[in-house]
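One structure follows; several queries about it will come next.
What you see is the complex with one protein chain gone and the rest in place.
On to subunit A.
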């Protein structure tokens, strides 16, 4: 228990050390609120959520469908502006999407008309990088993600796991200080999912990005994150904000892991039940 307690203090310390490094940036979410629609049909997706994420931290947003976790992620990405509050990245307010906040979608969102190489290179082309420079980055990132032999393939010829590797490579090529991930492994089978989780942890350890990761899998959140933010079902409010006190690599079968899992499951299931009730009465909106 003493070792985990030490780690518990170490995690934020390591994070703040890397905050000054160019690889990661801190994110400040202040009183974020989001209302969809107006009048009687208005849906409050987020209400007064505040989270200060130090640079280099791996944060999971956890909760049932409709808890506003994807809404919050989309607001950080700049796709959908908040109706109240503010989000700042490295001190600057977020107003629009940008390559400094690379997004990985559950649906991969690879460009199917481009080969793997062209997909990875897309953001580099936009940046206007010289050919040789871009070639070197593509080769290095493809190597990191085990894609070197697949550069000429089209996405339709790849498995889901490989597609998601390409999606990660595509944003990693731009070396963004923040990576946003919207249930990226949700559509994968359990074994592929675990492999990619391990890859992501390895990449995160190597590149030290700030990662905001949306999931509704409690186990995934505990396995990956430094910190877990649980949101309530509609309106999405902060339910719990906790640091995961486990050292890595984490053993999903360990007593500590499962104690935490039980604790979180109780929290999430409360919200899941509210969601189910809303669904039964026909007031649930996704």
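The definition used in the following text is that contacts are C-beta pairs under 8 Å (C-beta built on N, C-alpha and C of every residue); 3 or more make two chains touch, one makes a residue touch a chain; residues count from 1.
Here, contacts and distances are computed from a predicted model.
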The complex's invisible chain, by UniProt name, from "NADH-quinone oxidoreductase subunit N", "Sulfonate ABC transporter permease", "Lipopolysaccharide export system ATP-binding protein LptB" or "Alpha-E domain-containing protein": "Sulfonate ABC transporter permease"
Of A:25, A:51, A:89 or A:103, the residue in touch with the unshown chain: A:103
Residue of A:36, A:111 or A:207 in touch with the missing chain, whole complex considered: A:111
Hidden-chain contact residue, picked from the options A:55, A:68 or A:123: A:123
Residues in subunit A touching the chain absent from view: 77, 79, 96-99, 101-103, 105, 107, 109-115, 122-123, 125-127, 154-156, 170-171, 174
